[in-house]
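With one protein chain removed, the remaining protein chains of the complex are shown where they sit.
Per-chain numbering from 1; labels A, B and C assigned in written order.
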Amino acid sequence: MSGNTIGKIFCLTTFGESHGEATGGVIDGCPAGLDIDYSFIQKELDRRKPGQSDIVTVRKEPDKVEFISGIFKGKTLGTPIGFIIKNTNQHTEDYEYLKNVFRPSHADYTYQKKYGIRDYRGGGRASARETVARVVAGAVAKLVLNKYKISINGYVSQIGDIKLNKNYKELDLSDIENNIVRCPDQSVANKMIDMLRKVKSENDSIGGIVSCVVKGVAPGLGEPVFDKLNADLAKAMLSINTAKGFDYGSGFENIKLKGSEQNDIFMAKNGKVSTITNYSGGIQGGISNGEDIYFRVAFKPVATILKKQKTVDIHGDNVEFEPKGRHDICVLPRAVPVVEAMAAIVLLDHLLRNKTCRL
Amino acid sequence: MSGNTIGKIFCLTTFGESHGEATGGVIDGCPAGLDIDYSFIQKELDRRKPGQSDIVTVRKEPDKVEFISGIFKGKTLGTPIGFIIKNTNQHTEDYEYLKNVFRPSHADYTYQKKYGIRDYRGGGRASARETVARVVAGAVAKLVLNKYKISINGYVSQIGDIKLNKNYKELDLSDIENNIVRCPDQSVANKMIDMLRKVKSENDSIGGIVSCVVKGVAPGLGEPVFDKLNADLAKAMLSINTAKGFDYGSGFENIKLKGSEQNDIFMAKNGKVSTITNYSGGIQGGISNGEDIYFRVAFKPVATILKKQKTVDIHGDNVEFEPKGRHDICVLPRAVPVVEAMAAIVLLDHLLRNKTCRL
Amino acid sequence: MSGNTIGKIFCLTTFGESHGEATGGVIDGCPAGLDIDYSFIQKELDRRKPGQSDIVTVRKEPDKVEFISGIFKGKTLGTPIGFIIKNTNQHTEDYEYLKNVFRPSHADYTYQKKYGIRDYRGGGRASARETVARVVAGAVAKLVLNKYKISINGYVSQIGDIKLNKNYKELDLSDIENNIVRCPDQSVANKMIDMLRKVKSENDSIGGIVSCVVKGVAPGLGEPVFDKLNADLAKAMLSINTAKGFDYGSGFENIKLKGSEQNDIFMAKNGKVSTITNYSGGIQGGISNGEDIYFRVAFKPVATILKKQKTVDIHGDNVEFEPKGRHDICVLPRAVPVVEAMAAIVLLDHLLRNKTCRL
Partner (left out) sequence: MSGNTIGKIFCLTTFGESHGEATGGVIDGCPAGLDIDYSFIQKELDRRKPGQSDIVTVRKEPDKVEFISGIFKGKTLGTPIGFIIKNTNQHTEDYEYLKNVFRPSHADYTYQKKYGIRDYRGGGRASARETVARVVAGAVAKLVLNKYKISINGYVSQIGDIKLNKNYKELDLSDIENNIVRCPDQSVANKMIDMLRKVKSENDSIGGIVSCVVKGVAPGLGEPVFDKLNADLAKAMLSINTAKGFDYGSGFENIKLKGSEQNDIFMAKNGKVSTITNYSGGIQGGISNGEDIYFRVAFKPVATILKKQKTVDIHGDNVEFEPKGRHDICVLPRAVPVVEAMAAIVLLDHLLRNKTCRL
């Protein structure tokens, strides 16, 4: 009810402020009998963690997950999987200077207005630090989805005005991890990296788009009418910090195409039904149709920029403010595993929900 | 759990297939003591109903809502408000020819694969007919929101490649209902209407964008971290038939702008805090900040086009198919009240949720 | 959230005031492909309906259910099943004399205090009329449970101080429907009927106990730790009007027995594990163990008695009050199908939930 849980059967609840002792989560509804591949989970965390390259924040966090429950001798028990990731960085900076100021385009003001109190050490609960718990749950979900041959691949398809003008089918998704920006086209990646270094030198920040492709989903996932698969994906993606938009299939970009141009014609071949085109993005009437699911998530620039800005303080006075510390100039490279994690959580939840719909 | 309910406190459950006896809903959690303005609710339904102009389907449905419970002597009781809208049109066409065919880009195939059975009379549960119940609930929600001085205005901002290139602040939103396409700029509206008539003459269909502005929302609505106000709006919008995308504030369109260009600077004036710009779209950290909330929803063209198309039937054979009857060529004009209704439902739900967050 | 829905996968939402146009419900999450046996459903409603004998209210209601959605050609679609039962009796009595008075031990006072408004025509939403929708949903649930060979039998085991002093294993449950009080032991039934006629002649009312036995439940239903099968049964039973208590297995009655006396010893025989005794009532650690589930529900006397009683009115004045009309003197015979219906809803919900717990 207070918004810290997502999912109906495979459920993730997260807790933790960015500069508290730890960030954690509880995964409830993970099927029993799953082999937990700890090194895979850590690898996913490493894709999200700070300090992995010069285009993301140089802040260091080991981001080691400690599982507290729900796993016995390497297998899930069917009981809730509690876990924490210690915030090792929480005492290294003095955040008292943030105590009374509302940083522009941050959540300081809205939390204060909502709750009458806030943890002013960094973003508190509104910090992107919270997404570390999502990546843990997403990694567990991926381990289950693997059993169903479902794969999820996100990549950076736009940063600022540098855009990857290719359909995902023209790309080799196995190249995504081959560069620090996580764009599978190396030449575009190079331009993105150059731009990010330039933005960094200007003490500014920049946004972009993460695209994501899900392969191997059988027909039938998604619930009419409100919990359409696309609706739940939209919610999951917009719940990520700084996300500003979501579209799937033909999306915003193909609005000029008419019905005759974007209807996906069914074709039967060797007993298998598929569609010739896939403007539907693998989802029709809110339910997967067996084709690839693909969608995009728009992210705004990081609000923290190392410049002096005008703002307002807790007393309602106009003040000036300049942030300290080390910050991302662009969340996109680190957002890729978070987008994938949220997709994994939604897909597994719907996969489990779908087990109950027929006699 | 099966996806037919939206909301946590103000909850709407809908039921009904398009060609069954009736479409209906249950509103649970509407505050007690609300005066029900029946003529306002009917007016909202009339904005959605078919047959209102030559650019939407000419099919006729009176769309009269019958309230069954939860209202006594014109006031809400706090108990569930059950209602139905009879489907008067359900016997006028013979749908047997749809029995075995999967219409392209419709939900026939996915429902059949999910449930092993479907109501083939029209779209059944996947029909946009279901949105009539959303408009009823949205109208009730608007009656409550009126008490809080919250207004919601949707309008058509793009059809095909005809785009309204103005910010909502440059528009007079009271002009929205002055033309049949629901675009508040009359000259753009004329172009849209011309295009729709042309698409109609071609037996084709076309999509577009609905923009929506919410004014009067106090700071504090929205729940971290998964039930962010923007996340719940995204889900609600993507749950509407044929919706393909959602963005809010800077969205997909302002990705080239840097942090220094799109941070919203707070300013205090006469004891009131506001932001100079509003790239945040009225939501920061998932919580309303008191500025206008604005967002866009992309809709694909209607899948039904009065042309012969190839497809597959229930036996897995390749066949040809040509629809009969009267259909919308573009959902946009009729989608405006649906977008507003879903926004109203989400906002009222969060307004009520917000009553519990402080001691 | 407002309490009008029960279940997580197989969900029932009810609506309707006792003297409004209709009482209704929405069943969401019923598996697709179920053959609806309308005559069975009506038979269940007939077991609950008023006027069936001289020991229950002589008020007449046909209690015919009209299904609005979710069923096509006699089979469930997997979509929500909306239904209504018209309240044919709603205009036959004048309820204005109840407008300002709070009837003793009724819900008039609490509804007025909670909502600031109430439907004073009879019990409104608090009326036992609401249980008619539960019986419809329970009958649908039973149709599914039949496929799993699960049977549910309730019976009256106590009325006032007349008690059926036999374990359910000593009874022939097929005798339950052979008398109007629904007690499977005819000699005890006769005593109960005599007592009820005496209570009726005194214009008084009386309570009692319904016992219920569920056979055929496989091991594994029930979710640790809060949604234990026994916990969800307890909630479902206590949600029935005038229910005051629930126990299962050894319950309140065997508290004097020590652990050595009531531990249920497992025994393997021909590859099948069972317990020699069944003090556990078929549930261990909140999960079914394959043995019979049995429980009891205590009901207080009906609050309406045809006597003058002191009470308070809406203005806070002490007044006298005497009810009019025809009322049950004892809910027990008609509560039996309601207890069974609630048990069926809980069991089916857990049966469906259990489909998702293993890899």
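In this section, a residue touches a chain if its C-beta (ideal position, glycine included) is under 8 Å from a C-beta of that chain, and two chains touch if they have at least 3 such contacts.
Just so it is clear, the structure is predicted and the values come from calculations on it, not from any experiment.
Engineer: Of the residues C:A107, C:V214 or C:I293, I need the one that contacts the missing chain.
Structural biologist: Checking each option in C:A107, C:V214 or C:I293, the one touching the absent chain turns out to be C:A107.
Engineer: Give the residue, chosen from C:A141, C:V214 or C:I305, that touches the chain omitted from the document.
Structural biologist: Result: among the candidates, C:I305 touches the missing chain.
Engineer: Considering the entire assembly, which residues of chain B contact the chain that has been omitted?
Structural biologist: 1, 9, 29, 31-34, 78-79, 144, 147, 224, 352-353, 355-359
Engineer: Over the whole complex, note the residues of chain C touching the chain we left out.
Structural biologist: On the chain C side, contact with the omitted chain comes from 1-6, 8, 14, 102, 104-107, 109-111, 113-116, 123, 125-126, 130, 158, 160-161, 199, 202, 204-209, 219-220, 222-228, 230-239, 241, 243-252, 254-260, 262-268, 271, 273, 275, 279-281, 283-290, 296, 298, 300-305, 307, 309-312, 316-318, 353-354, 357-358.
Engineer: Over the whole complex, note the residues of chain A touching the chain we left out.
Structural biologist: 1-2, 4-5, 7-9, 11, 13-17, 20-24, 26, 28-29, 32-33, 68-70, 72, 75-82, 84, 114-119, 124-125
By definition in this document, only the chains that are shown with their structure count from here on.
Engineer: Find the geometric centre of each of chain B and chain C from their Cα atoms only, then give the gap between the two centres in Å, rounded to an integer.
Structural biologist: 39
Engineer: Approximately how many whole Å separate the CA-defined centres of chain A and chain B?
Structural biologist: Between these chains, centre-to-centre, one finds 26 Å.
Engineer: With centres defined as the mean C-alpha position, give me the chain A-chain C separation in Å.
Structural biologist: Measuring from centre to centre gives 46 Å for this pair.
Engineer: Using the touch rule from the top of the page, what residues of chain C touch 2 or more other chains?
Structural biologist: Residues 1, 9, 29, 32-33, 78-79 of chain C touch two or more partner chains.
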